[in-house]
Each structure stands twice: as C-alpha cells, then as structure tokens.
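Note that this complex is displayed minus one protein chain, with the remaining chains in position.
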Amino acid sequence: MNTKKAHPPFQPISNNDFTSALRDQILIRVERDYEEFNKTHTFNFPTWLYGPPKGKLFKVEVEDCPRFGDKAFVEFDSGRTAFLSIDMQIDFCGPKGYVDVMGYDLGLTSAPIKPIMSVLHTIRNGTDIKVIHTREGHLPDLSDAPYNKVLRSKIIGNGVGIGNIPKGGLGRLLVRGEKNWDIIDDLYPIPGEYVIDKAGKGAFGHSNLPSILNNLGITHLVITGITSDVCVHTVMREANDYGYWCTLLKDGTGATDYGNYQAAIKQIKMQGGVFGWVSDSHKFVVAVKSAFKMGLT
Amino acid sequence: MNTKKAHPPFQPISNNDFTSALRDQILIRVERDYEEFNKTHTFNFPTWLYGPPKGKLFKVEVEDCPRFGDKAFVEFDSGRTAFLSIDMQIDFCGPKGYVDVMGYDLGLTSAPIKPIMSVLHTIRNGTDIKVIHTREGHLPDLSDAPYNKVLRSKIIGNGVGIGNIPKGGLGRLLVRGEKNWDIIDDLYPIPGEYVIDKAGKGAFGHSNLPSILNNLGITHLVITGITSDVCVHTVMREANDYGYWCTLLKDGTGATDYGNYQAAIKQIKMQGGVFGWVSDSHKFVVAVKSAFKMGLT
Amino acid sequence: MNTKKAHPPFQPISNNDFTSALRDQILIRVERDYEEFNKTHTFNFPTWLYGPPKGKLFKVEVEDCPRFGDKAFVEFDSGRTAFLSIDMQIDFCGPKGYVDVMGYDLGLTSAPIKPIMSVLHTIRNGTDIKVIHTREGHLPDLSDAPYNKVLRSKIIGNGVGIGNIPKGGLGRLLVRGEKNWDIIDDLYPIPGEYVIDKAGKGAFGHSNLPSILNNLGITHLVITGITSDVCVHTVMREANDYGYWCTLLKDGTGATDYGNYQAAIKQIKMQGGVFGWVSDSHKFVVAVKSAFKMGLT
Partner (left out) sequence: MNTKKAHPPFQPISNNDFTSALRDQILIRVERDYEEFNKTHTFNFPTWLYGPPKGKLFKVEVEDCPRFGDKAFVEFDSGRTAFLSIDMQIDFCGPKGYVDVMGYDLGLTSAPIKPIMSVLHTIRNGTDIKVIHTREGHLPDLSDAPYNKVLRSKIIGNGVGIGNIPKGGLGRLLVRGEKNWDIIDDLYPIPGEYVIDKAGKGAFGHSNLPSILNNLGITHLVITGITSDVCVHTVMREANDYGYWCTLLKDGTGATDYGNYQAAIKQIKMQGGVFGWVSDSHKFVVAVKSAFKMGLT
C-alpha cells in the first residue's frame, strides 16, 4: 500500500467545483425564496424539503419581521407542528413555589395561563397538532442537581431553596413528584400529549424530546411557557439550532421581571428572527380555527 | 421465576428513608455553605466536591449577587478554570462581515476586543488557565446550515446572506475557511489554546467541547465574546445546565443592540444568578495577577 | 482593526512547544503508570486525576488482561463506583416477552439473574456503591420507536412485534407501563437506586444518565444485564467513550445466542481491553465484602 501522503489532512474547507455545486443548489433556492418572500412576506411551508403536507396548511402572522415595524406570515403544516407548553408548574407561577419564595411577582409568570388555555382548547378540538409539556425538576435525592444551582437557590430564597419546603408550602421546591413541581391544573396534560421532564433549563440535551420530535416528523414548533428569558428562551435556542422553525406566542409567556420579558421578545426578533418568530395566541388560534373550519368563538 | 408484580412500575419519585438520606446530605452541606456565604459573601471553590486545588486559588468579585446592589466573590482554582472567547470573528465584529451586512453597529460588537485582549494577555503570561475559542460557521456546501437560518439571513441581509459574498467583502458569510469567518487577528488563538467550531449558537451539543472540558477537569468557566444575547448566552446556558460555575465578564461582550446587551447582563443576575455570575475584565485580571504574583500594570 | 490574516485558519493540529508540554505531561505519567503496571498488574484508582477516595478502595481481578492468559486487577473507589443492571426485564428474560416471542432460549438471558442478585445483595448491605437499572421500552403511542425497529420486530415475531400482545402474554411488547416491560421481581430496584428508561439500545444519548453519573462523581462502572451483545455492549461502549472505567461481570450477562455471548466477552478484551475489562460476580463480591468487612458467606 502506498503510504506516501500527497496532500495535507483532508479538511472540508475547500472551495471547488463539487462543493460549489452543492452550495449553489441551496443558494439558488434561497434566492428564489427570497424573491418570493419580498412579494408575499410569507415563509411558506417547504414541501420541497419535507414532502407534501401531512395535515392542513395554515398561516400565522408574525410581528416585526424581518425588521421592526414589518409583519410577515409563517405557514405551518398542522401534521408537522408541535405546540410546547414549557414549565407551567406551580413552582413557577403558583403560591409558595420556587419563584414565589424568591420574591418575584407571580402576576407576571401567571399571565400566560389564559392565553395558553385558549390555544390548548383550540388544538384539542380535533386538530392533529401535537402537544408537548415540559417540567423542570430534580430527582428526590437531588442527584441530578448541579451543586451551584442548589446553593444559589438557597441563598436567593433566604434559606429556602431547591429541596426545601417553604413555610405553608406544598412540598419540596423543584423536586419531582411534589405537588408544587407538577403542572397547574388549568393546563394539565391530557392523554395523548407528551410530557418531558428535564433537570435543566434546556430540554434537548438529556431527554427523549429529540427522538419524539424526529419520529413524529415535527418541523415547526409553537412555543409558550415560563419563564420567557430562562427555560423558554433556552429551549427555543436549542430547537432553533436543531433546525426547527420556531414561533413564540408572546402573550403565552412571562418572566420574573417585565423588562427582561420585553427584552426576551425583542432578542428573538433581531437579525430577521435569529431564533425564530414572534406572534400571539390570538393570531395563532384564529389561523388554526380557520384551517380546521371551527367556529370563531 | 416469579413474574407476579407486587408493585407498580418503579418511578424514582419516592420520598423514603434512603432517598431522604442522600438528599439530606446535600441539604446539610448547602445549609452550611449558605451560612458561610452570609458571613463571607464568597462562593468558595468546593474542594469537597472536586478535590484539592490543582492550581492557584483566587477570588473574583461579582456584581449584583445575590440581589441587585449586593456584591459577592467567586473563588476559582486556576487549574480547573477555562476562559472562553466566543465567536470573535470578523463576521461578527469586522467590516463587511455577517453582522455588518445586516446593518448593525460594529462599535457595539467590537467593544469587547480590548478587554478580551487584556485578559488573554494576563492568562498567557504563565498561568495554567485554559483558553478556548469558538467559531460559528458552516461547511462550504452549507450542509450543516438549517434552511430557515440561511433564508432568514438572506432576507435581513437584503439579498446577501450566509454563503453569499458581500460587495467589497472578504468572502462568503459565515462559511468555514473564509477570511471573514476566522477570528480577528488581535484575539487570534496561540498554540496550546483550543478552538471549537460550531454550526449553531450553542457549542455543547455537536462538538467535542464536553470531552475536552471533562478530560481537563474544568469546573469553572469565564465567558466573553459576541454576541451577548445570542451565542454567548446560549453557550453560558448550556454550560450552566452541565453544572459549570460560569462567570460572564460584561465588558468582554457586546450585542447588536445596546438594550439587549443590558438585558442579557441583567437576565443572568436574576434568581441570585440563574445562569451564573457577572464580573468584568478588570476585576478578573487583578485577581489573576495577584494570584500569580504578576506586576499590576 | 487589522484584518490582514497572517496565518491560515487556526487548526489545533500543530506540534509545537506548548502543545508538546501538555502532551508530555500526560505521556510521562502514562510511562510511570505503565512501569507500575508491569510490576503490580494493577490499574490503581487514579487519585491524581479524581482526588482522594470518597469511599473504600478495593481491587477486583480481571481476566485476560492485557493479553489472553494474563490477569490483572482494577482498583475501585466504592464512593465513585456505580453498578449497572441493564434491561433485566420480563421482555428480555421472561416467558411471553419480546425475546421469547422471537423464539430465543430464555435460559441464556435468564442465566445472569442469580449472579446479579448476589451482587445486588452485597452492594445493598451497607456499601456506598450506587445502583442504576435501565429499562428499554417505548411510549404507549410508539412515538419514540423508529419505524424500522417496529417493522423488523413484527417480522421476526411472526406477526407479533413491538406494541402487540402475544397470545397468553402479559401485555404489549416493549411498551412502557406494561407488566412485561418492567424489571423482574428478583432484581427489582429498591428506593435509593436509579432507573433510566431508554428507547434505544444505548443509554447515554437521550436520558439524564450522564447528568446523574456526573453529579454523583462516578468514575468506575460495573456492568451486568442483557443482552450481552446488544444493550450491554452498546451502553458499555458509550460509557467507555465518555472515559468511564468499565468492567463487565461475565456471568452477570447473557445473549440470545451463546456464540455471540462468547464473542461479546472476547471483543471487550481485545487491544488490552478496548472497552474496559471482564471479571465475574464472584470476584467482585469477594472484593467488596472484604473492603466492607462483611462475612464471606
């Protein structure tokens, strides 16, 4: 065998005919979609990429896209769409939970409840849109809680942190199985919906969420939950890196600080939608109802 | 074999003696560290968790911790600390790059350059602190670029997006191997430093960064780079979920919008430091120089 | 800013003074451990790497290491060791389960039961060795089951595959929540032990197993379960890639084919232990009992 190396170690960083051909295919299509977008302001569901629709196509208006003051539309295939309700747990929006103990305003984190209820009600009324709930929490022995997380929560909670029971509380903060850890009744999952338990702010790294989304053929995500700047943003960022087309419903999310909530919304819109798009529950519900011929009540 | 099941499927959600014992061990220690923190306002390097220091211990002041107006200290083991310089590429802070083409103010994203230079200079002057650089970019044939990412960049760039060459530009935007994709000269890696190439905003999912950090025994990260609200935040969130003790140097980072920059800083400080802590290059450099007995110039 | 690039894109593939220093540190230590090994035939628990022992140190004899016919010892720190019992489910070793329906000999996959019982009994008798059980199975709606997996099981099961109920069976094959999916009674987890549910043959990719192992500071794994060549090997390979020191207890595992079982054992031993080491339940139990001063009954 000839072991004389005639070339330096192969690095996929070469600009040549073959690579150009593949790249140019993509750029030609992007050019076409760009021109199309300039006319229609719509991100059409890309059947060329994913195949023919599995469900019903519908368009949702998104705001400040591509620039502030503009509006655009994102087209969904209901059969490839999943709705995410992130961490709507008592610990984050209910009395005596994790966030309450830290002294934050539950009015802010509970504000998304009614909008999310409205969306769930619509989705559950005969659509094929998948629903996925997440819960952040730790094993009862805290073996999956990074120590710095436990310590910081103890400090900010004035001695009551992860694993402790607040005075008058329902159970140990942020611990799986405790009443305060579970999803609030108004948004409780129903059979057929998915629940992802996660020990961190993100959800893609250490759960079967990627498997489920992949097997279900999901391409587009509609994101709600709490808190806007922590778990919601982290999950949206992960999903976006995975290539999902993500849309946040801004009234379906809230943060522990109103300024951070506003910034979280704004940050998504930068760069023409660096993490995806922003819409609201009304626009989404109207679009779904129309597609599925539901009465607009 | 007895196949009669005497119990429901085992769920690790049981509050019983053994689990309590493990949990209580952690809570007892947290209680002790909490009381210690109230006296010293210091997050000591936890030798009980990681072992004796490998390098030199030094403390860095962090701001607004646990609450706005407070200050605290984080103690580092230089032998277990890595400094991250995230995406200091021409594409993000130089003329005719990705961010410039979108019309953003390069003054904002280039502001961190001098502070990062200062920190690198200090670290490189005989310390054992590891240095890791990241670069965001795509393979020349764009096979690792999600289509929605390419399309959105095309739109916001007025027809010049990922893979295109801006007029008067150095090369194809955000493509590996192109001049604009590489790290700016002032912050260029030197031998012995690590470079992680990533196709997304995050870095932990699809690179060998976790392996390297793990093998090097890193526990604490010092984070700088651009942009504050996009890649820096995404990497910090990932690292925090992995249990790393993360500190952002706020003058070592910048965003495409000043309000978003400020919000990105503030978001870290919520909940007593939900993603870690915030300090600045001066405080960090002074602490390192003192530990390594360098002159304070 | 100076954008003139004086060097090609930084690639961490350079052989220079600084990199050599880091590499040589490792090679010097390896040289020393190599010479030590030649004298003692022992892989000492590396306190230089992980810190002082958290529990008790004990040595277990491993076979055919480094070469066939040799024997060696692996030293464990009980406080950093986890025992894995992989997929000891009715579906894999009990009547009318997944493996039985395929027509394989349950005698082979049930052979490990008594040895695993013996090890669990010893570990549960006052040691600090962690115990982790895994279960392979799919969500009841099969949304996390790759289609080719479901189809192949249907074919080999003569019409009865994943999700179907065999005649006289306990429930739907390989579906979470079904009696046949759960761990057999003799090896059922007790409180304080961990249970990892996985949808595939591997366990590290889509579960919180890495988080738990990391937070618990585990370095060494003792592996048993079924089947040797499928899930046991896949998990061992993953763990080995993560840097865990893995030892398979050969009588604590079985396969659907005896030749494959033997090959699975042999494959581990190649290259001086490419995936780790091989020992047996007796050697392990004797070593643990001795370390914890238990009677040798």
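So that you can tell them apart, the chains are marked A, B and C in the order they are listed, and the count of residues begins at 1 in each.
In the analysis below, a residue touches a chain if its C-beta (ideal position, glycine included) is under 8 Å from a C-beta of that chain, and two chains touch if they have at least 3 such contacts.
Not measured: the values here are computed from a predicted model.
Looking at A:Pro52, A:Gly69, A:Gly168 or A:Gly295, the residue that reaches the missing chain in the full complex is A:Pro52.
Remark: the omitted chain is touched by one listed residue; of A:Ile113, A:Ile129, A:Ala203 or A:Ile218 this is A:Ile113. Note on the undisplayed chain: of the listed residues C:Gly94, C:Gly161 or C:Gly254, the one touching it is C:Gly161.
Within the complete assembly, B:Tyr194 is the residue of B:Phe92, B:Tyr194, B:Tyr261 or B:Phe284 that touches the hidden chain.
Although one chain is not displayed, chain B still touches it through residues 9, 11, 13, 139, 141, 143-147, 192, 194, 199-200, 206-212, 215-216.
Seen across the whole complex, the unshown chain contacts chain A at 1-7, 9-12, 14, 16-19, 21-22, 49-52, 90, 93-95, 110, 113, 133, 170, 176-177, 179, 181-186, 188-192, 194-195, 211, 214-215, 217, 242-243.
Where chain C meets the missing chain, the touching residues are 11-15, 19, 22-23, 26-27, 30-31, 33-34, 37, 43, 46, 49, 66-67, 102, 139-143, 145-157, 159, 161, 163-164, 176-177, 199-202, 204-205, 229-230, 233-234, 237-238, 240-243, 245, 256-257, 259-260, 262-264, 266-267, 270-276.
In this text, only the chains that are shown with their structure count from here on.
The centroid of the Cα atoms in chain A and the matching centroid in chain C are 34 Å apart. Chain A has residues 11, 13, 139, 141, 143, 145-147, 199-200 in contact with two or more other chains.
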